[in-house]
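Yeah, one chain of the complex is gone here, protein chain that is, but the others are all in their spots.
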Amino acid sequence: KQMMVREALNSALDEEMSADPKVFLMGEEVGEYQGAYKISKGLLEKYGPERVLDTPITEAGFTGIGVGAAYYGLKPVVEFMTFNFSMQAIDHIINSAAKSCYMSAGQISVPIVFRGPNGAAAGVGAQHSQCYASWYASCPGLKVLAPYSSEDARGLLKAAIRDPDPVVFLENELLYGESFPVSAEVLDSSFCLPIGKAKIEREGKDVTITAFSKMVGYALKAAEILAKDGISAEIINLRSIRPLDRPAINASVRKTSRLVTVEEGFPQHGVGAEICASIIEESFGYLDAPVERIAGADVPMPYAANLERMAVPQVEDIVRAAKRACYRSKPMAAAQ
Amino acid sequence: KQMMVREALNSALDEEMSADPKVFLMGEEVGEYQGAYKISKGLLEKYGPERVLDTPITEAGFTGIGVGAAYYGLKPVVEFMTFNFSMQAIDHIINSAAKSCYMSAGQISVPIVFRGPNGAAAGVGAQHSQCYASWYASCPGLKVLAPYSSEDARGLLKAAIRDPDPVVFLENELLYGESFPVSAEVLDSSFCLPIGKAKIEREGKDVTITAFSKMVGYALKAAEILAKDGISAEIINLRSIRPLDRPAINASVRKTSRLVTVEEGFPQHGVGAEICASIIEESFGYLDAPVERIAGADVPMPYAANLERMAVPQVEDIVRAAKRACYRSKPMAAAQ
Amino acid sequence: TSTDPLTIETSLPFTSHNCEPPSRSVETNPQELISFFRDMATMRRMEIAADSLYKAKLIRGFCHLYDGQEAVAVGMEAGITKKDCIITSYRDHCTFVGRGGTLLEVFSELMGRQGGCSKGKGGSMHFYKKDAGFYGGHGIVGAQVPLGCGLAFAQKYSKDETVTFALYGDGAANQGQLFEALNISALWDLPVILVCENNHYGMGTAEWRAAKSPAYYKRGDYVPGLKVDGMDALAVKQACKFAKEHVLRKGPIILEMDTYRYHGHSMSDPGSTYRTRDEISGVRQERDPIERIRKVILAHDLATERELKDFEKEIRKEVDQAIAQAKESPMPEPSELFTNVYVKGLGTEAFGADRKEVRAVLP
Partner (left out) sequence: TSTDPLTIETSLPFTSHNCEPPSRSVETNPQELISFFRDMATMRRMEIAADSLYKAKLIRGFCHLYDGQEAVAVGMEAGITKKDCIITSYRDHCTFVGRGGTLLEVFSELMGRQGGCSKGKGGSMHFYKKDAGFYGGHGIVGAQVPLGCGLAFAQKYSKDETVTFALYGDGAANQGQLFEALNISALWDLPVILVCENNHYGMGTAEWRAAKSPAYYKRGDYVPGLKVDGMDALAVKQACKFAKEHVLRKGPIILEMDTYRYHGHSMSDPGSTYRTRDEISGVRQERDPIERIRKVILAHDLATERELKDFEKEIRKEVDQAIAQAKESPMPEPSELFTNVYVKGLGTEAFGADRKEVRAVLP
């Protein structure tokens, strides 16, 4: 069976709301409008205005209210129309949500999910295209998930809602309409994925490629092209950016000895940098080639179609980087 | 001559305000109270309330006003009482300041400085101790500086104010009261440091240690201890986190073949991770040992003195990491 | 057409909060009225054409159209000068044109071409015309309000005796940063006019569902306010003149413009699920800003119906020509990816997606 990511998210919300009366959804246009991207379609009708709340366009205010409700024991799902707008509320996500359990020595727990589309969409310009994965995932106290497929979307969103800690859940607008095959297990209402575990989307032996969200699809496409050139790429879908599945990534690199990291966000202090550091720390001696980093260009997102294309990673960038890593079997000859 | 960092910052502000009538200072308690940490002492008296403006405790509002004033051509210096509070205004720093030049294809420039103490102080707990270096420095359009000494403070703040782009200027409360020797050149009102250039604080040949802000002092102390054990450490004071002086760091590591990165902020997606990635990308073959990363512990900042001490890097952590790097002359024997 | 003075009554009274409202008798002249007609008709046609270009996939991403609200952009310009500043939201095409921006710049920008006002790098939401005091084009709801207060701060600081109009929607009116900036502006007596373009919906949310008190002209509390018929360019002009004088002497004021957007919020919104078709057609029939001026012109015999129709034909042609020209404008050079990140790039390297393949030294 095929399922769209939109449907996967919608069904996950629906099932968790149905299973636990403490779960409620709030955000801009989530109710009567059925969601700016229709993720919450039908939920207002099913659960009523007490549990599906349209908010004014005041992110700081409603996010604070969500976090306060979580302090009390409810399980809010706060939708940001896009994560760009979460910057208006970021103090509550970091200072009010992520740190409260620690500051109170465990008295206050904050079972809340912040979700919405993250990163680049198409043609929406510099203010609406930022990826917040590396920022949020730098913060202890938060868990940060980024689904790729419908299986991810369902399993991770259900896990996020059931989790007792604050979870930042980074969706991707361009994936909402994509369909993926789903098993019966995935469709079962008890289905749930573990937080903190990456998924090997494709096994390979020559080079490891890590990616999350939309870039997983690109990495898989790159793997197919590489396969034609006789390069067997292992694709890791990170799924969880915090906790980062360091063991899985290191195990793969120890096998392949080569690593390409892929992300859409800005490169500096990005997810790729962290993965590179983790490999150097844990598996230095296993690397046969420098880690290759593919990331968004280090510029604000331009609008023009040709520039925009250059500003985000393309399949050919991944292919090229993987080949660079593979055609070099030994560390660069150095001054030694 | 000796000069306190506080005095260095104060004199830089004073001189730039005196040199350019478009420069003004705004923030909480910067005027009548003389600054929460007395950085703006005497400026209200000297320049009057038109140019030294006390604001209400409304960071989003006054930061937006500062950015708007910069659009018009003024050169605002916006003080955050600490950078923790910049989260309330971060949307203006990123979306309104950093991206405007690009979005307008150069029509709008934003000559503004956002400054204030960043990172851990002493005993102020989880909400008042965060380091924002890696967040801000991930964003194209911003320049991000972090002074260590009085020379840095003077030269970089003057450079920041004169620069036509938005600059995030990260001070450190615990350094304000520290004295450093300063040359006549540094004291001259024309003194200015280049943005984007690191400083070799101490030359060495066995291991490179990068640090910024307060951690430069710790690294220098570590270098002295290491010297007693016959290890010659080269200490790089980054000064600029964005642009990051990749050439200087790589040149040093190509010389020493070993690297320890030090920072106070959270480790994941931190400055150390980026530096590690940069070395792997540019100088992979030169590394004789895995990069060692010293950073703040991956937890919110605890209050208790003993836990707080564990949560931030200590000199002995740097010494230990440097030794680890040095006593290992070859990459770990791997599965090869 | 002449510039002989002519006085026309606004069809609705102003409603004021903490201030004396201006007179309902607006001074104008035939030339001004004809230019109102021409300018609004141009804006209307331009937005309709943008709709078609979007549907033809020549415009991408978000595209927020202004048709229905033209009287605000046009009336405001009639009350102020280009030394005064304007800043607005993403719904910025017509505000840009009001400031003197050309159709060619508009369409080129919308299609992401070099000839655009932001050379194709900004897109629909990020138009600017700094030489005429237009500071954008902002995508984050509410953000332009403190920014506008900052422009006013700079005007006062520079002793320019000019003012800033900061435009925002009814949805944005609930944003906390607006209250923060207003308090500071009132404390500092900044010459800023907060213009709430109340088109009664923020996306799909009716004003009363987003605001406990949708009386936006009163929401400044201790700041004076004026409610204005935003479908009447003359009322808008009168209010903006009044407001400009007010803020130069007394600090900030709020103008609530009662207006309407005919299109959906953006191109993905049909605009018909949260309001009735009757509501929309009622406004079109009874309050349309262009039709209102047409009536005034005809009533005062300033032009014939025929002449006005001819204007509209001309405009249609102008718009079509601009589109044709814009289509000829090339895409930006790839090297533009790395320009304007900074004013002063300091010669540092910036990276493309694959940094081993694409990197540039920033100028």
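The first chain written gets the first letter, and so on, giving A, B and C; residue counts start at 1 in each chain.
In this text, contacts are C-beta pairs under 8 Å (C-beta built on N, C-alpha and C of every residue); 3 or more make two chains touch, one makes a residue touch a chain.
The structure displayed is predicted, hence computed values, not measured ones.
Here one chain is not drawn; of B:73, B:123 or B:177, the residue touching it is B:123.
Across A:41, A:115, A:143 or A:202, the residue that sits in touch with the chain not pictured is A:143. Contact with the omitted chain, checked across C:175, C:198, C:259 or C:340, is made by C:175. Although one chain is hidden here, its contacts on chain A can still be listed: residues 24, 50, 53, 55-56, 58, 60-74, 91-92, 95-96, 100-109, 111, 140-141, 143, 163-165, 194-196, 243, 246, 281.
Although one chain is not drawn, its touching partners on chain C can still be listed: residues 174-180, 183, 186-187, 209-213, 218-219, 221-223. Although one chain is not displayed, chain B still touches it through residues 28-29, 32-33, 36, 54, 56-58, 60-61, 84-85, 88, 121-128, 267, 292-300, 302-307, 310-314, 317, 320-321, 324.
Definition applied: only the chains that are shown with their structure count from here on.
Chain A and chain B have centres, each the mean of its CA atoms, that are 29 Å apart.
With centres defined as mean CA coordinates, chain C is found 36 Å away from chain A.
Residue positions 60, 91, 95, 102-103, 140-141, 281 of chain B are each in touch with at least two other chains. Shown for chain C are the residues that touch two or more other chains, namely 118, 120-123, 126, 138-140, 176-177, 336, 341, 350, 355-356.
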